[in-house]
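Missing here is one protein chain; the remaining ones are kept as they sit in the complex.
Chain lettering (A and B) follows the sequence in which the chains are written, and residue indices restart at 1 in each chain.
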Amino acid sequence: MMSNVLVINKLKKSFVTNHGIVKAVNKISLCVKENEIFGLVGESGSGKSTVAYTVVGMYRPTEGKIIYRGKNIGQESRKRPKELKKDIQIVFQNPGSSLNPRKNIKQILELPLKVHNVGMNSKSRVERIEELLEMVQLPPSYMYKYPSMLSGGEKQRVAIARALATSPSFVLLDEPTASLDVSVQAKIINMLIQFQKKFKLTYFFITHDLSLIRNVASRIAIMYLGKICEVAPTSEFLRKPLHPYTEMLLSCIPVISDEEEVLKPKKVTSKGEIPSPVNLPPGCSFHSRCPKKMDICSKEDPVMGEVSKGHRVRCHLYDAKAG
Amino acid sequence: MPTPVLEIRDLHVWFRVFEGILKVVNGANLIVWPGEKVSLVGETGCGKSVMAKSIMSLLSMPPAIIPKGKILFKGKNILKMGKVELQEIRKKEISMIFQDPVTALNPVFTIGTQLGDVIRFMEGSKRNMTRDSIRKRAIQLLKEVSLPDPERILRSYPIQLSGGMCQRICITTALATANELIIADEPGTSLDVTIQDQIMRLLEELVEKLGTSIILISHALGAVRNMTDRVYVMYAGSIVESAKTKDFFAHPLHPYSQGLLLATPRLTGGGIKEGIPGDVPDYSNPPAGCRFYPRCKYAMPICKDKKPPAFKVDEGHEVACWLVQNHMVTR
Partner (left out) sequence: MQNKMQRRLARTKEPSRRWESIQRNWYKFSRNPLSIVGLVLVCTIVFIAIFAPYISPHPESAGKFVNFSDTTNPPSWAHPFGTDRFGRDVLTRTLYGYRYSLGMALMVISIMAPTGIVLGLVAGYHRNTWIDTVIMRVTDVFIAVPALILALAVCSVLTPSIFNAMLAICIAWWPWYTRMVYEITCSLKNEFFVQAAELTGASKTHILFREILPNCAASILTKMSLDVGWVILIGAALSFVGLGAQPPTPDLGTLVADASNYLPDLWWEAVFPAFAIMVAVLAFNLFGDGVDDMLGEEKRG
């Protein structure tokens, strides 16, 4: 029985904007087990990045608890103990903006080492940096280059090296390959999987690409407008998608072979636009686009229920079946 | 034999920069027939955007240089056209849809103002261009792409609209100013998957209805599979493979095309195969022969020295690779 590394309990994060209160994360609960790759999938505005940023400490939760290895860590990173900052790392989406354009690679990778005293003097730090570059398959001469001289894939590799510099055990990956080409993505993903096995890491992988996550994660959760719609083991997900939004997502994925076409559920046309997160419709947040809408959907918000082992869904269609 | 709408012959595009001269586009060939839907697939840095911009003459000529090649639009060379002729073409014949719809629209003007500008530009200086008739035309354009509540949209600024709506506006503008050819540069990339699906299907529908040809540029193979008739794969400045879409996905022949298909994650699972090793070549000092040579699994000595021409493998299927030389006829 694998222990839970991360437990998120009824987490809420709201932002006050000029247009009103945006409930970016609206009461979600999930848990990530030791050594697994957990995938969080959602489109833009779903709140998936906000979840990651709250876990890592960029935001303070409005409500709810985040429990990491038994301790409640729901504070901003400034207030967190150093060991925690060392243990939880994040790789951001856009490598162009996650590396300081005015620092060279050596300085970028040196910072986490300096802060956490990994390597006592500058010589051993340089050695560690060379090790890290080697690990992500970049030549040591890259140390003195600036981010603008690197390609997207290389920049992202530097970001990964930076995340692994402190030897963390839990890494959040916020769409790490979203801006990269397919062939570069393949390299980076395989590298990440290798590291996960070698260093026994736990990954929290956020993406909008279901084809990608299907090959990477062992469990997947789908988010829509701040709430989780469905959580299931990967294979179960494809075999038996339950939530109408999941079906819609799966049916829209562009695929490159007929075998994959067969796997996709029947085409579900997505009607209308994604509602603004400030003006959420009452009841289920998906009902305005749902092809299987019932009367109750516009009045009452469904509750998450377990339909089969490890497979939870939040939809009125399954109210009766759920426990 | 009808004239192709667009024919690019042996195009070379170079850029003059600090490091020297970047020879980005290196002998690219492309044909689009009337009513055809063609896709141009390639990864970042292959030169597809440069090629698209040179069709529209959007490249700033220093630092860009076009030392060789022709771009024939209905038989006439765009590169040799004067400003007035180019304006006419941009007004009526060819237009482009850009990648990021929100930034493709001017943020400080309302949609109504921008559409009004386009309509006035299109119709020239006709006398009967009253504000009312322009507004009616604008609403008509918005209705063609199924945008709800066109009146409200005319009053809105681009930042107030979603990406999908902005892209629809760009599409309708492009369709209005293009009778012959649309170049769509990754139109769905910055949008969510469900919206992207909507937009692509809309584009397909409209293009079918109007009979316009379209060049769909993309770096993702999945996006082009359903929509286009033919695929052109571009690598490091030249076309390495061109085929009917069905043939391409069933039997990709060039090692790069195969590598791309292998690297794409599949819904069927099985992990992600190893990507293509190496990186895009340095354009200031590109390989002398085939530019894919340093990364190719099947590299042969001839590949290093001589650039392979496009060999005809089958009806409509050409591959620029020395591997196929033994079997097929040269172009």
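Everything that follows uses one rule, which is that contacts are C-beta pairs under 8 Å (C-beta built on N, C-alpha and C of every residue); 3 or more make two chains touch, one makes a residue touch a chain.
Note that the coordinates shown come from a computational prediction; the quantities given were computed from them, not determined experimentally.
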Next on the checklist: Can you tell me which of A:N100, A:S124 or A:S167 touches the chain that was removed from the display?
Outcome noted: A:N100
Checklist entry - Which of A:K27, A:H116 or A:K264 sits in contact with the chain that's absent? => result A:H116
Checklist outcome for this item: Per the whole complex, from A:N4, A:S44, A:T62 or A:S77 the residue touching the absent chain is A:S77
Item to check | Contact set of subunit A toward the excluded chain (per top definition) | outcome: 56-58, 77-78, 82, 85-86, 89-90, 92, 94, 97-103, 111-112, 115-116, 126, 130, 134, 139-141, 143-145, 148, 162, 166
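The rule we apply is simple: only the chains that are shown with their structure count from here on.
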Checklist entry - So in the complex, which bits of subunit B are touching subunit A? => result 43-45, 162, 164-165, 192-198, 219-223, 225-226, 249, 259-261, 263-277, 279-280
Item to check | Footprint of subunit B on subunit A - complex, ascending | outcome: 43-44, 151-153, 181-187, 189-190, 193, 208-212, 214-216, 234-235, 238, 248-249, 252-257, 259-260, 263-264, 269-270, 273-274
